[in-house]
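Worksheet for the structure shown next.
Some chains omitted; the rest stay in position.
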Amino acid sequence: MRTSAEYREDMRKMKPNLYIGGERAGRDDSRIKPGINVMSVTFDLAQDPEWEGLLTATSTLTSQKINRFAHLPQNSYDLIQKQKMIRLLCQRVGGCIQRCMGMDAVIALSIATKEMDDKYGTEYHRRFMDYLKVYQEKDLAGACAQTDMKGDRIKRPSEQADPDAYVHVVEVKDDGIVVRGAKISITMAAYADEIIVIPTRALREEDTDYAVAFAIPADWEGIHLITRPVSVRERKEIKCPFAEMGVSDSIVVFDNTFIPKERVFMCKEWEFGRRLALLFADSHRHSYSGCKPAVSDILCGAACLVAEANNIEKVSHVREKLSEFAGAAELSYAAGIAAAVYGEKTSSGTFFPNSIYANVGRRLTGETIFHEFNLLVEIAGGLSVTLPYEDDFSSEETKAWLEKYIMRNPKIPPEVAHRIWRLVENLTASSMAAWYEIAGVHGGGSPIMETIALNQEYDYESKKNIAKYLAGIDKELDQSKDLNTKPTFE
Amino acid sequence: MRTSAEYREDMRKMKPNLYIGGERAGRDDSRIKPGINVMSVTFDLAQDPEWEGLLTATSTLTSQKINRFAHLPQNSYDLIQKQKMIRLLCQRVGGCIQRCMGMDAVIALSIATKEMDDKYGTEYHRRFMDYLKVYQEKDLAGACAQTDMKGDRIKRPSEQADPDAYVHVVEVKDDGIVVRGAKISITMAAYADEIIVIPTRALREEDTDYAVAFAIPADWEGIHLITRPVSVRERKEIKCPFAEMGVSDSIVVFDNTFIPKERVFMCKEWEFGRRLALLFADSHRHSYSGCKPAVSDILCGAACLVAEANNIEKVSHVREKLSEFAGAAELSYAAGIAAAVYGEKTSSGTFFPNSIYANVGRRLTGETIFHEFNLLVEIAGGLSVTLPYEDDFSSEETKAWLEKYIMRNPKIPPEVAHRIWRLVENLTASSMAAWYEIAGVHGGGSPIMETIALNQEYDYESKKNIAKYLAGIDKELDQSKDLNTKPTFE
C-alpha cells in the first residue's frame, strides 16, 4: 500500500492540466493542498495497526492486503466495515473523505461488466478485473465522473441541441475509442490518480453512443480539469486539523479524448446505462450511511463544545437539540447496517447493499443536513458569523480586548474559547459550510432522486395486498415475499 | 403450543373480574371479542408450517418448540426474527398484535433477576426461570402492567399525597407479599392469562416499597380490571378481517392483593428499579421496530388502494406521499436491525438490543404516526369521514344511489369501492384511528421519553472529542470506542 508521501510524490509528477481561477496549474498548487491532505489520511490510517482489517482488506484478486477503498465487498460484514471505515475517516478530516466515489465506481463496474458479458459475450469483466488488479496493487485513488453537464434537463442525451451535453463515443477504433463531452461537479478529480467514467442515467436505444464507461489517468492527453477549490480561511497561529482540510470540484472536459481499449468497460450497451448508473448510485448512497453520521457527529461535537463555552449545556432546549444529532446520525447509520444485512450476492461475486435501505437512509441525510447546521447555529449564537478575524486576536491593538471579551464559561481559557468559536465559524459561516450543506443535499443524489428510486423499487403492491386482505377484498394474504427472507449473515 | 380454540376456552373459564361501562363482565363479553380475535392470530400462525422458525423458537429451558412470544432471544438473529414476527402479525390484524408487552416483560425479568441475584444473593432468577418454564409450556399470554397512575407527575412515589399512586408492597409475609395500587393503560390485560407487574421508573432509597415485580393470573383474587374496549363499528354485510379486530385497555386495581412468594421477582431492591424499567422499555422500543413498520405498511397499502379508487395513483404529489410511508417503515425497521446487530449478551444469557438504536427507532415512529395518518387522509379525501353508514348501502331506499355515486375509477365495482372506503373510514375516522394515533405516540414511551433516554446514554463525550481534535484543542483522537466494535454476528 502506498504511503501518503508516495501519493504526494505521484501527484507532483502529473502533468499540469488543472485550471483554477484563470490559470493553468499542477497538483503542487497550494489551493488544492487541502484536498491532498484529506486524501493523505486515507493512506496514513491504512498503515496504522489499530485499524488493520478496517482500513485494509484482503484482495479477492491477489489475496494481498489492500486498502479497503479498492476492495470488492464479499459479504454483509464487508459492507458494515466499509460504512465504519468511512465514518472513522470522515470524523478525522472533519467531513467528506472523498475517496468513496472511486470505490463505489469500482464496485459498480465489477458487477455491471459481468452482467454485460453474460448477456453479450463481451469481455468487459476480464478487462476490468485486469485493471482493478493494477488499481489495487498501486493503491490508486480514483475519482468517479458520473454527472454530465446534461443540457436541457427534460431532454434525453440524443435529443439535446448540443450532442456533447452528455459524454459520448465519437469514434470506435481498433485500439480504443474517442470520447467527447464534460462531466461536472467531480469531487477530488484534481488530486486523483485516475478518473473513472460511467453514465449518468437510463438510456434508450437512440442514446447508444452515450453508453460508455472507462477509466483513465487524470492527466491523460485530452483531459482538462477546470477546478474550484474550497477550504476555510488559512490559519496563521491557531492551527488545527479542520483548517488543513478542504476539497476541490472539477469540470472534467473530454476534448476528443482517446481511450485505449483495455480501459473501456462499456461501449454502446445502452440497455445497461440505467443498471450501471444505479449500481453506482446505490453503492454510493450506502456510503452516505457512513459519512453523514460522521458529519452529524462533528456538528454534534461542535454543538456540545460551544454549549459548554456558552455554559448552556444543561438547558432543556439545548439537550433536545443535541439529541436530534443522535437521531440523525444513528438512523442513517442503521439504514446502512440494514442495507448490509439484507444485501445480495451478485453474479460477479461482489456483495451489494439492499437498495431500499440505501435509499431511505440517503434520503434522510439529504433532508436533515440543513436542519443540522441550523441546530448548531441556534446553539452557538450569532457570534459564529460575526467573530473577528484571527489576526485581530493576535494584533497588539486588539488582542487584550478580544481575550477579555471572548470568555464566557470561566473554566475555558481565552485561547480555547477562541479555538472553539473559530471551529464553529469555520463549520457554519465559511464557504466550506456551504459546500457541506449543498453536497449533503446533492451528493449521491438529492432526496427527490431517492424518492424516485423508492417509487420504482419499493414493493407497494405487497402493501396494497395487505389492505385488500384487511378490507375483505382478497381472502388470502401472502406475506412470504417480504417476511420469509433471512438476513444474509444467517 | 396452545391452539386458539384452547386459548378461547381458557378465557371462558376465568372469573369475571372485568368492569366495562358500569357492569361487571367475564371474558365472554362481546365487547372484548375483537381483542381475543387479535390474540388468536398469534396462536393460529404459530401452527402454520410456513412460519415455523419465525413464530416458533426452541426453548432454552426445555429445548421444546415454543411460541416465539415466550422465547428468550439468544443472538442477533433471534432479535431480527422477533422484529419480523411482529411485522408479520401486525400486518395480519391491521395493527397492534398486543402480545409483545408480555414478551418484553419476560425478557427484561430474565436479565434483571439474574443481575439482582448476582448483587444481593437473592433467588429471583431461579424463581423466574421456574415460572417461565410453565409460561412456555402452557403457552401463556401475559400482559405487562408497568404504567402506574403516577399522581403528581413531578413528585416521586414516596412523595405523593396518596401512597397508592404507585403500586407498592404493603406487607411482606413468609409465603408472599401484599400489594396495593393501580396500573393504567394496560393493553390486553382483559384477555391475558397472566399479568406481569414491573416498576415504572427509577427509584430512590425512600421509594423502597415501590420496587416490586411479580406475575399473577389475571383473574386472581384482589385484582380488578376496569376495561375500555375499542373497535370499529360492527359490520353487518361487508365483513372483513380489519373490522373483527380490536383492543382493550384496563386500569388494573390491586386492592391489597396477595402475591405468592414464587411469583415475586423483585421486592424492595430499589436500585434496580431504573434498570428493570429500562430493560422493559428498551426491549419494547425494539418491538416497535417491528410493529410500527406494519402500521405504515397498512396505511401505505390503504393509501395505494384509495389512490387507485380515486384514479390518482400516478399523480406526482401522491407518489411523493406514498414514498414517505416507505421511509417511515424502513427507517424504523432498520433501526431494529441495527439494534439487533449491535446488541449484547447479558449475564443471564439473554441477548439484548442496543439501546441507542432501539431509542432512535422508537422515537422516529412516535414522531411520524400522526403525520402518516395525515398522509392517508390527504390522499383519500374528505369522504373518509363523511361516508354514509353501511346500512344505507343495503337499504332499499338508498342502495341504488350509493352504488351509483360511490364509483370513481370505472375499473372498480361498487362493492369493492365501498369496501375500500369503509376500510379507509375505519382506519382514519373511527375511535380505532385515535387509538392507533395515540398508542403510536405513547406506547413504549413517547418521543420525549426516548429523547431523555438518548440524552442519558448517547456518547456525547466522544463527539465532543472529535470537535476538540478538529479544533486543535486536543492533539490526539481516540476513535476506538465507537469504531472498533464489531457486529455481533461476526
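A and B label the chains in the order they appear, each numbered from 1.
One rule holds for everything that comes next: contacts are C-beta pairs under 8 Å (C-beta built on N, C-alpha and C of every residue); 3 or more make two chains touch, one makes a residue touch a chain.
Predicted model, so just to flag it, every value in this text is computed and none were measured.
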#### Entry: Per this structure file, total copies of the shared sequence (2 shown)
4
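Quick note on the criterion: only the chains that are shown with their structure count from here on.
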### Query
Which angle of rotation, from 0 to 180°, maps the CA atoms of chain A onto the equivalent atoms of chain B, to the nearest 5?
180
### Task
Could you give the separation in Å between the centres of chain A and chain B, each centre being the mean of its C-alpha atoms?
39
### Message
Which stretch or stretches of chain B touch chain A in the complex?
### Response
50, 54, 76-77, 80, 84, 87-88, 91-92, 94, 238-242, 297-298, 300-302, 304-305, 308, 319-320, 322-323, 325-327, 330-331, 333-335, 337-339, 341-342, 356-357, 360-361, 363-364, 416, 419-420, 422-423, 451, 454-455, 458, 460, 463-473, 477, 479-480, 482-484, 487, 489-490
